[in-house]
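The complex appears here minus one protein chain, its other protein chains still in place.
Here the chain labels run A and B in written order, and each chain numbers its own residues starting at 1.
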Amino acid sequence: MVLISDFAIQGAQMLLVLLLAPLFTGYVRKVKARLLRRQGPPLFQPYRDLVRLARKDVVLAESASWLFRIVPYILFAATWVAASLVPTFRTGLMFSWSADLIAITALLGSGRFFLALAGMDVGTSFGGIGSSREVMIASLAEPAMIMIVFTLALIAGSTQLSTMAAFMASPAVGLRVSLGLGLIALVMVAIAENGRIPIDNPATHLELTMVHEAMVLEYSGRHLALIELSSSLKLVLYVSLVACLFAPWGIESAGAAVPTLAIGVAAYIGKLAVGGFLLAVFETSIAKMRVFRVADFLGAALMLGLLATLLRFVSGSF
Amino acid sequence: MLTIVLTCAAALLLLAPLAAVFGRGAAATPFVYGASSIASAVSLAAALMQLLGAAAPESLTLPLGVPWLGSHFRLDALSAFFLVVVDLGALSASVFALGYGRHETAPSRVLPFYPAFLAAMTLVVVADDAFTFLSSWEFMSLTSWAMVISHHRVPENTRAGYVYLVMAGFGTLGLLLAFGLLAGPEGLYTFAQMRSAHPSALLGALTLALALIGAGSKAGLVPLHAWLPLAHPAAPSHVSALMSGVMTKVAVYGFVRIVFDLAGGSSWWWSIVVLTLAGATTVMGVLYALMQHDLKRLLAYHTVENIGIIFIGLGLALAFKAHGMVFAAALALTAALLHVFNHSLFKSLLFFGAGSVLTATGERDMEHLGGLIHRMPRTAFVVLIGCAAISALPPLNGFVSEWLTFQAILLSPELPSWGLKLLVPAVGALLALAAALAAACFVKAYGVTFLGRPRTPAAESAAETDTYSLAAMFALAGLCLLVGILPGAFIDALAPVSTALIGEHMPTQIGAQWLSIVPIAASRSSYDGLLVFLFMVISGTLAASAIHRLASDRLRRAPAWDCGYPDASPATQYSATSFAQPIRRVFGTIVFRARERVEMPAPGDAKPARLKVELHDPIWDTVYAPLAVGVGVVADRLNRLQFLTIRQFLTLVFCTLVVLLLVLAIWS
Partner (left out) sequence: MSGISFDIAHLLAGSLVLVSFLELYQDRLYALLNVYALHALVLAASVAWQAFVQDAPHLYVTAVIALLFKAIVIPVTLHRLIVRLGIHREIETVVGIGPTMLAGMGLVALSMVVMLRVTQSADPLAREDLAFALAVVLLGLLMMVTRRNAVSQVVGFMSLENGLVLAATGAKGMPLVVEISVAFSILIAFIVIGIFLFRIRERFDTIDVQALDRFRGERR
């Protein structure tokens, strides 16, 4: 009985993130538009976009190979599996022991690896510019993320996300310096990994300012739908990660009954709303950086993560 | 088991002169490589039975070599593991060469040395006394050197051979001195005697330094790596695979044997030296690799990075062992050894891929290739698996060893030493940085070589590789996937090695739920490669079938988006240099003093504009170039000894005699 309910909870988590992801993207776009005193697209527009894209023909470049056609599915699979393992409304997910936070970071990295290869596949300069900039950003964002994982693991005593979330929700955690540094570094890395302003503009039409959009320039139809869904899912993943680690109030523990789970879901949706609003305000109030300033920005995130880890190594009370 | 291994080595040694005599016949190539593969397979089976059966170490003494010493051989857990690595590499290289060797232009210069090289590597791993070890080591260097200069008309190959010979000699000198120190004044040259003698702290430190110089230079530790990117690309591809994937591991075996086994207990500061060198090696190796556009040189520099990762694990094991944290030491050592195995798998696979590309197109330079995924689909598929494995992507094997190393780093705050408290987080950051840069490097290598559009007619007319080569590559790719999905079995297989060297081994993995691995405790961390792989496959297929069923599955082809400028030539796509430009700007400006210069012709001039990239190798400029200049200066000065008169020569002899007699008088 417990097994079946655990299985159901894990399945519900997977479906929840999948269904909420386009809504979250629509919400952020709406808030940004409102902040700019525009009406903005409807909240459910991303769902309509995905359905419309999925129904269209795929227009494939003549020089594209089988790798180009298979990458959207690999990217989606990697992102969905990673997103299913981040606790949203309840810790102690059934399969949380199969991949810890390092493995989740590496799964997102493998999605990005294949997407960068797909950018190189058609053999035009647009894909190349996207892929080369994306791997430069990743070469600094991934080590920063690993340093943040180290800091959190050294505080919580485990790299398992469910254990970390449970520890952060317990009173034993305290207000640590390294946690503060880790939070700032995680927000910087999350912005970089999801290609939001100030690193990359997700709504740009100028190829020379693109990073992610240039890699997926040649994609169309159902492939593009999967890639858009994967980026929304990745954004929800990072917001959920920040929420479950640094704002763990409302997450239910493993043995909770179903009505309390409803409270957990409501708390999670509330956190997503707050996170989306803050993201929209941040993106509206700052300009996009020059590409080579991104290296300084992410280098600073790496230094912060390294400083936080160093402090944890040096003394247990930091 | 030991007798089987030695018989196979003897068979390989016999094969060498036979190949020299009959090398010109048409049947020589298949015969030599076929016989080598059979010998390697038998030896592999014997080593596997020794390792997996956790049998007691076997020893053997043969009346060869030095008269009063003989040749001692021993097959214990450590030797059995490295023998598995050597023989698996040898088997796959021999099978690959059954297909690749047909395109060799000078087979008589390669065939005699190949089986001798395999035999020498086997003998190094099972040697049990200093003389056997050193003579096999030198033999290994000489046979590989002979194969490096097999295409001696190419000028860079002769330079590569020269640098290789100098560095190999230098490394052997280091090992010679190390064994001399361990043997002591009584001349206890067998390993059993060295193990029971306990050297003082100073001797132990000197031994560590000499082992790092000797074994480290053969493995490719910075700053002694300079021969590696010259020599590995110069050899034929299956030999490059053996040198990168296997010979560097034999060097790691030498280091582990000397430092962990023979030199006994370590002082706490040894790990600081090893970790510093390893961290520098990891990052420098991958940065060098990112600047290359020669496929084989890129792979050779990448080997340097992976050797850095292995030495990080070994350094952590030394640190933990010195402070008595044996379980953590077992974890770090197992992570390092698992990476040894993994690296031999995917590096051989990638070199085989490079060899296939070289045979199909005649080009090693990535900027003359492109679009090979259409012409060589199966090679492209299997090389893709190799690239994904080396970039440490789950669910393949590179991720498992890297994950285990990270888990070992997370255990380090309990180390009391301050130096280690500051060094280990920095090394962890360097490791993470190197892993991300490695993924970038292989996106570049695979993307520019196989994807895109062909840049030259050679790339347009490439043909698919032959069956033997493909079989070897697919077997290695399958093993990469297997280790990634079922790492628990491989970790358990390493338990006897860890018990022999550290005294403890990691918790048994076989019983863990759903075949996951639990390196320390289930509450702390676990990873299940099989489940991750299954989840990815299920979600991917679910998404594919849902979309194809419910939405459309139509497809049509059209020209690529060209922004309104049709007929763009393949030269407009990204080349290797342009792909690496952001990373070169960020990292290379400081490390390599990288500068880009645009030579723009005057208006009206029809010449093309040129972009020149200037890179300076910092280690060559600071370490090797001054050394070479210094040696030249000293040699010039000493040259005057050639032109002395007879009276001056006699004076020299007379003075030497007097000095030696004085020394004898004072010292005795």
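As a convention for this text, a residue touches a chain if its C-beta (ideal position, glycine included) is under 8 Å from a C-beta of that chain, and two chains touch if they have at least 3 such contacts.
Just so we're clear, the structure is a prediction, and the values are computed from it rather than from any experiment.
Novice: Of the residues A:L35, A:I184 or A:I269, I need the one that contacts the missing chain.
Specialist: Answering carefully, the residue with contact to the hidden chain is A:I184.
Novice: Out of A:V2, A:L36 or A:L175, point to the residue that touches the absent chain in the complete complex.
Specialist: The one listed residue touching the chain not shown is A:L175.
Novice: Among B:A26, B:A201, B:A571 or B:I590, single out the residue that touches the unshown chain.
Specialist: Only one listed residue reaches the unshown chain, and that is B:I590.
Novice: Since one chain isn't shown, list which residues of chain B touch it in the complete complex.
Specialist: 418, 422, 586, 589-590
Novice: State which residues belonging to chain A touch the missing partner chain.
Specialist: Considering the whole complex, chain A reaches the absent chain at 174-178, 180-181, 184, 295-296, 299-300, 303-304, 306-307, 310-311, 314-315, 317-318.
The rule is short, and it goes like this: only the chains that are shown with their structure count from here on.
Novice: Averaged over CA atoms, how far is the centre of chain A from the centre of chain B? Could you give it in whole Å?
Specialist: Going by mean C-alpha positions, chain A sits 35 Å from chain B.
Novice: Would you tell me which residues of chain B are touching chain A in their complex?
Specialist: 370-371, 373-374, 377, 380, 384, 388, 391-394, 399, 403, 406-407, 409-410, 412-413, 421-422, 424-426, 428-429, 432-433, 435-437, 439-440, 442-444, 446-448, 451-453, 513-514, 516, 522-528, 531-532, 535-537, 539-540, 543-544, 547, 550-563, 568, 570, 572-574, 578-583, 585-586
Novice: Which of the residues in chain A end up touching chain B in this complex?
Specialist: 51, 54-67, 73-74, 76-78, 80-81, 84, 95, 97-100, 102-103, 106-107, 109-110, 113, 116-117, 119-129, 131-133, 135-136, 138-143, 146-147, 150, 153-154, 157-160, 163, 207, 217-218, 221-222, 225-226, 291-292, 295, 302, 305-306, 309-310, 312-314, 316
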